[in-house]
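The complex appears here without one of its protein chains, the remainder shown in place.
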Amino acid sequence: MNHSSDIPSPDALATPFLSLAGVGKTYPGVVALEGLSIDIMPGEVIGLVGENGAGKSTLMKILGGVIAPDRGTILLDGAELRFLTVESSIGSGIAFVHQELNLFENLDVAANIFLGREPLKAGPFKLVDRDRLRDMVKPLLKRVGAHFSADTPVASLSLAEQQMVEIAKALSINARLVIFDEPTSSLPMAETERLLSIIKSLKADGISVIFISHRLHEVERVADRVVVLRDGTLVGTLAKKDIGHDQMVKLMIGRVLAARTAKPQRSPGSVALKASGVRTEAYPGRPVDLEIRYGEIMGLAGLVGSGRTELARVLFGIDRSYGGAILQDGRQIAVRSARDAVARGIFLVPEDRKRNGILLDFPIAQNITLADLPKLSSRFMLSAERERAAAETQRLRLGIKAPSVSTRTGTLSGGNQQKVVLAKWLSMSPRVMIFDEPTRGIDIGAKNEIYSLMRALADAGVAILMISSDMEEVIGVSDRIAVMHEGQIAGILEEDEISQESVLLLAVGKRVK
Amino acid sequence: MIKKDLGLLLLIVVVGIVVAIINPRFLLPINLANTANLIGLFGILSIGQAFVIITGGIELSVGSLVALLGVLFVDFIAVQDMSWMLALPLILALGAVIGAVHGWLITRLNLQPFVVTLCGLLIYRGAARFYTADGTAGFAFGQNFPDLEFLTAGRFYGVPNTFIALVIIAVVMWVMLHRSVFGRYLYAIGKNEEAARYSGIRTGCMVMSAYVICGLLTALSAIYFAMYTRSISPASHGQFYELYAIAAAVLGGFSLRGGEGSIVGVVLGTVLLQELQNLVNLLGIPSSLNFAVMGGVILIGVLIDQQWHAIRAKRRLVSAARQTETRHSNESSLPVVANQD
Amino acid sequence: MIKKDLGLLLLIVVVGIVVAIINPRFLLPINLANTANLIGLFGILSIGQAFVIITGGIELSVGSLVALLGVLFVDFIAVQDMSWMLALPLILALGAVIGAVHGWLITRLNLQPFVVTLCGLLIYRGAARFYTADGTAGFAFGQNFPDLEFLTAGRFYGVPNTFIALVIIAVVMWVMLHRSVFGRYLYAIGKNEEAARYSGIRTGCMVMSAYVICGLLTALSAIYFAMYTRSISPASHGQFYELYAIAAAVLGGFSLRGGEGSIVGVVLGTVLLQELQNLVNLLGIPSSLNFAVMGGVILIGVLIDQQWHAIRAKRRLVSAARQTETRHSNESSLPVVANQD
Partner (left out) sequence: ADKPTLAFVVNGASDFWKAAEAGVKKAQGEMPDYQMELKYPEQASVAVQQRLMEDLVSAGVKGVMVSAVDPKTQTDGLNKIGSQTALFTTDSDAPQTNRVAYIGSSNVDAGLQAAEIAKKAMPDGGKCIGFVGLLGADNAKERIQGMKDGLKGTRIELTDVRGDDIDQTRAKKNVEDALVASPDVTCMVGFYSYNTPRIYEALRDAGKLGQITVVGFDDDPITLGGVKEGTIAATVVQQPFEWAYQGMKLMAAYLKGDKSGVPGNGLIIIPTVIIGKDDVDKYAASLKAMSGK
């Protein structure tokens, strides 16, 4: 079908334990997967890459028994699997870390990890053997490097810690194949490293892995073979020796991306926003001092739970602060609600897009105009025309891929949803923009667009604070980097001090010389 | 949305035709006017409820409020000799204040709407019964307030003034919900309150306003109900009216999860419910079946709506699959060509 | 969880002591037994409701079901001369079937629980009234069923058998909800149904089971209520019982959003509600205030709970601030050492 599959791989003689043949899935209006065929060898790590909406999650959901394919066959050890359900998939030895977190905040860590597969006491009553459960969970937590215990309620974990629970859950299944669907999207560096080594140890045990990620460097490091999807079709397979960042990008989007190290067009201006001794709920004993200047992109790096999101929430008025002051243009301001912040041109692009960023059920136009309605209306009466025009302007400006601005936002790909969030703020002259993990789960093409947008904003004089756990991104995009450690700014790296090592050192609480 | 409303309208018309065929007196102007009158009373109540439901909330104390405010109104003007021009705004204000308190408890103290208004349901009825010492509040024989009575129980060219009031209120509320910034905010909050807050919307304030509007409209309809029955036994007056209002909203396409529904829908829902009540009496169906007929029709309505949606979605899916299949087979030659390149 | 239950227990005890001081007859064995009897009746009902609430659902038809199943039970054994040994399982089965139908409509046809059970509320009461032609179902004079009466209305060493039944059911249901896989699944579903599905849990089946359990327990209590009143006017019997059950669950720490609450909590909630009713009658408070007292106490309870949480969170924060500050100053020397390495 294509050139790379013609080349015999070293493992060609080994028999695949799982093969997919002609698997396809259609949603109304979208072909998520055209007929797709892949063989998976024992002990093989397959990197699965592709743009947002390429069909990666769809393929994995089919394997996980979450959705049923419209056509095609799946063979396990040569026998056809029909009517795969979540249970039978797990039963066949397929473990699945979902892209969207699927944890239960009202249950503790142990209950979450073994949900659906609890160890039972003897007897007909299906009683949970809680002691055995705890014993089974402990080594798993240790393996993923978690610092929390088995009976911690999941509600009190951060997003990254929750992702660790998800990984532990996948490891708990006695699997022959583990699927990771963007497991690192909210994992910071150290934890990511640990995950990559976990994958290697799985491979050593003869367990196959499918690893989906938009962080191509990670894919490069662990994959034995890379499978590239575009618009639901398999457009290429890269054997181990051919795996490289540029090759993957070329297959994914059909062209090579220009280097994206756009440098600032101007030197930073005066201090736009200053946090002076601000205390957040997570670290009330740790005051934060931070200055962001007009025209610069200030990166904010740190380990999991170091308190970056909490700081952003306080600056944006979502959480109250537990002390300290926020100053805009040198004058102390009161930010008691997001509305106060918005009125002052301080905007936040939140970490959890679906929960805080957009209304999935609203048309694109209504999402874009939501924050600016008073301006787009006359005497509080909506003007459909003006709304549409404003939304259309933003859609063209940001290149949001959608049939029209009346399309339901929930049907867009992640990258385009993120652009809708951006469009909401860009239409109303920002002074300070806070981006919390702006490219979480977003493909490389869209990522680049967002980076250039951020740079353009900074060049237009906007002060930008970018929280990111993606090392490449922090280093590549920021003009300066503040690093947080346990709720406090451990240090600020100027342009010439920036390096992966210095960020890491500060992040774990060591001092950079 | 509009299609849904049309479906409901169709149901109303079909039921109307069937009833009219069995008993042509259904179409007598006097019967239509009587029914229109009650549509007015319950419609105002249901629109109030709709504002709360849109935010994802619920207002269960409506029936008890109709009793409490009704008792107070009648007592003020019939016993305390207060001028109705004073009593009316006073009761409306009281309704608004109670709505504000509910909104405050829900938005500021983070209590669940169901819980707050359930307590309201219990407390207000108790208060009403205590106020009259379990007696009845009513007018003495021959006690008349011609202006008030014209406004609340009179007719204008045969059309009940309560119905006219409903039409006016519905139009105002339609503009408010479907054409104003406030309405858009309510839908946004109902769909995803957090995202609305992150967009700088003062969600607490908006939700509170929804409860105030509900309180206000409930107070107005409490006055209308009081003037309709002219006597109120607080132990039973208005009992279950919250269910009528919720049922009308649900029939009219509102989702109790919030963020969905239209004013036209809730008015049509009210019309259908009152048509059903009228039908039970006109066709001589035993009174005991009144509730059962109502429940049955709501269930069937919701089921048809759901099935209709499901079938449409399925058909879309099938046609999508067919399209891609033909595309697929057309394209199947392409790779060969590509390989030859 | 356990702390919350303790708070509720404390409230129950304090209220009990105050009432006993004002009217020592509160502690008479006969009064305690009477109250325990009603705690048994309502407790069983509330535990059923709790199972549904845990899944994020609601069962509004409980009161009407108590009427319908009660009418049928009495009619079967008093009029149709069916043996009660046959009628009892028959009614239980009917309750389970009705629960299954609700569960089916909710899980398979995707209807909202509020809507389905609201229709149930209307339909079952209508059916009950129609069945008796709006009359009363009751036993004739002297019609006795000694065994059945002992089981349903008898006492064992002075303890009402209904209360004993409640204790047994509560223990079984506690194990089921808090110690079995099934219970764990229900909590998971209540919090996040989709995620539960992704974990391989057959959510539809589980939710259905919750409604079946609710139907079963409702049927059981319907029989108990029927044997308590020995007469059923279907127009009013069991009216508002769904609210009692929901109120008991809410008082007991259940969230109507699902996924939260404990069996001990709902039983204590029932105890408090019945204690309050008893208190109103014993202290000579006008009965008109009965509902108001109930509503007031629920509201206050929920408020205290909420405030208590808020205060605790604040205190935790302050102590955390103090701790980290000291830890911080201790640590401040560490990096220096590290640097010297």
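Labels A, B and C are assigned to the chains in the order they are written; within every chain, residues are numbered from 1.
Here is the rule we use: a residue touches a chain if its C-beta (ideal position, glycine included) is under 8 Å from a C-beta of that chain, and two chains touch if they have at least 3 such contacts.
All values derive from a computational prediction rather than experimental measurement.
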Original post:
Given the contact definition stated above, which residue among B:Phe51, B:Phe114, B:Tyr211 or B:Phe225 touches the chain not shown here?
Top reply: B:Phe225
Original post:
Of the residues listed, B:Gln80, B:Asn110, B:Ser236 or B:Gln307, which one is in contact with the missing chain?
Top reply: B:Ser236
Original post:
What residues on chain C make contact with the chain left out of this view?
Top reply: 23, 25-26, 28, 30-31, 34, 38, 129, 132, 134-139, 141-142, 225, 228-240, 277-278, 281-282, 284, 286-288, 290-291
Subject >> Residues from chain B at the interface with the omitted partner, ascending >> reply: 23, 25-26, 28, 30-31, 34, 38, 41, 129, 134-136, 138-142, 153, 225, 228-237, 239-240, 277-278, 281-282, 284, 287-288
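The rule is short, and it goes like this: only the chains that are shown with their structure count from here on.
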Subject >> Inter-chain centre distance, chain A versus chain C - centres from mean C-alpha coordinates, in Å >> reply: 42
Original post:
Residues of chain C touching chain B in their complex?
Top reply: 105, 109-112, 114-116, 118-123, 125-127, 129-130, 133-134, 234-235, 243, 246-247, 250, 255-257, 286-296, 298-299, 302-303, 306-307
Subject >> chain C to chain A touching residues, read off their complex >> reply: 175, 179-182, 184-185, 187-188, 190-192, 194-202, 259-260, 317-318, 320-325, 327-328, 335, 338-339
**OP:** Enumerate the contact residues on chain A facing chain B in the complex.
**Re:** 1, 24, 26-31, 34-35, 70, 316, 318, 337-339, 341-343, 348, 350, 355-362, 366, 370-371, 373-374, 377, 380-382, 424
